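Handing you this structure, nothing more for now.
What you see is the complex with one protein chain gone and the rest in place.
What follows is subunit A.
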Amino acid sequence: MPITRSDPPVRRRINRAPSPLLAHSLPWLTILLGSLVPGWLLIASAPVLPPVGFLLFIAWRQLRPGLLPIWSGLPLGLFDDLYSGQPFGSAVLLWSLAAIVLEFVEARVPWRNFLTEWLLAIGLIVTYIVLCLGLNNLAGAGAPLRIILPQIVISILSYPLVGRFVAVVDRIRLTPIVVLR
């Protein structure tokens, strides 16, 4: 259930409150880690792993609209570009665009369910992967469209899992651990 920053569902046990540091840093940290992890998992001969950083970025914005500011695509994208192998700046551009699109859709379509969120994410993911290939080809790679088909399928199917992961991290984020005086 999307809830804005102004009214988080704080599970306030007696004399306990969530740590503000954890609550604000965890979304950023998970996305940064998501940009790094696919590279470590295997030395791939073809694009096979989903762009985990981007999936986490969408999932966080869908679960908690407004938690990550619209401009968050700039710093997070810069970090992703350092490791993704894409032409530098492609993630900054595409993540910022995705954030703006999500913001618009959220304002126009307030009532949502699992399916509509997944469909919107599918649209964004497919566009993102295709545009990444397009930018690579502009840089001279000349790769055909068919090589990204497996990656698109894997990314679409793994998005609900990423969403579950984000939900778990969100619970950890808002666990009341700081003792109030």
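Just so we're on the same page, a residue touches a chain if its C-beta (ideal position, glycine included) is under 8 Å from a C-beta of that chain, and two chains touch if they have at least 3 such contacts; residues count from 1.
Assume contacts and distances are computed from a predicted model.
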Requested in this report: If you had to name the missing chain as UniProt does, which of "Paraquat-inducible protein A", "Carbohydrate ABC transporter permease", "V-type ATP synthase subunit F" or "Cell shape-determining protein MreC" would it be?
Outcome: "Cell shape-determining protein MreC"
**Report entry** Option from A:Leu29, A:Leu119, A:Leu138 or A:Val153 whose C-beta touches the chain left out
**Finding:** A:Leu138
Report summary line: Against the hidden chain, subunit A presents residues 1-4, 6-7, 36, 38-52, 65-66, 69-71, 73-74, 77, 81-97, 99-100, 103, 106-107, 110-113, 132-133, 135-136, 138-144, 146-148, 151
